[in-house]
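Of the protein chains in this complex, all but one are displayed in their positions.
Right, chain A next:
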């Protein structure tokens, strides 16, 4: 595939070191971690080591990590698991209008099953206000689910402040950290989080692996039934090679956190400087808000996204926008709708650039030049 891949927020290439570990374990450590024989015990050890390693990175205890089949499954386990476990205590849920579909649609579904959902608004920078959480909080609130950082515009949410507000309130606090994990440091104890979702494929690990952090004592009734793996919280034979590869990817991500942070901030500057130099008109969606370093969402007045994205693809710049609808055409991003309203031009002209493993400064510069040329042609400037 020829092209410059600037869609690392969608998914990432597997890091070569992770791939090496993964490939080796696929054949060498095939045991079932629940088996009582030596082959099983070897897998079990690998599983426990991986669990401990990931737990350490977020300041959790190993038994608080539940491995899952990915970010969406983690979100679903947290939301439906809480709803089922705590519906006797209350049926009110607080979330935001900018959540990933894994949270958004899970909450919508609960809304149809007799739960009441409060959808918090965001400001034009894509940020929710902790005060809004305080105001929405009720006696019968059983779950507050707010993403750590947004996957489309990158805005980092005030998780710590929300955690403080929830101190002393019985509601479970879940955060979808799928986009943030491995990009910014997260200490669960420090943030007052009860449940946190993460995924391997966003941090150069394999697809199909995720985890849910569940603080000890947090009530959860898993929606799936089966074997007693993961302390009865996630049935199904553990994908040990995938989990070990996830741990490896997380380790690499954390070791390189500062270095990548700096590199991605510099990529952002290269991108915006090059567009400025080319005289292209653009605005940063998320404005001055603090964002994930690897996500840059830009609005290009005078362009139309359906033409812009295809042109960029044909020019070898692989980026994305909003979320693809089932029939392939682009539906307006619910995140941008929440930020700007239904009729804003940003809904029709915004592109997400996201950086990651394997990109060079030259790649970013080339992509910026191609983007500038395309935008200028389409906007007639």
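In this section, a residue touches a chain if its C-beta (ideal position, glycine included) is under 8 Å from a C-beta of that chain, and two chains touch if they have at least 3 such contacts; residues count from 1.
Quick note on the criterion: contacts and distances are computed from a predicted model.
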Item to check | Omitted chain, identified by the protein name its UniProt record gives, among "tRNA-specific 2-thiouridylase MnmA", "histidine kinase", "Protein-export membrane protein SecF" or "ABC transporter permease" | outcome: "tRNA-specific 2-thiouridylase MnmA"
Item to check | Touch criterion as defined above, residue of A:214, A:311, A:350 or A:371 at the omitted chain | outcome: A:311
Checklist entry - What chain A residues would touch the chain not displayed? => result 304, 306-307, 310-311, 313-314, 325-330, 378
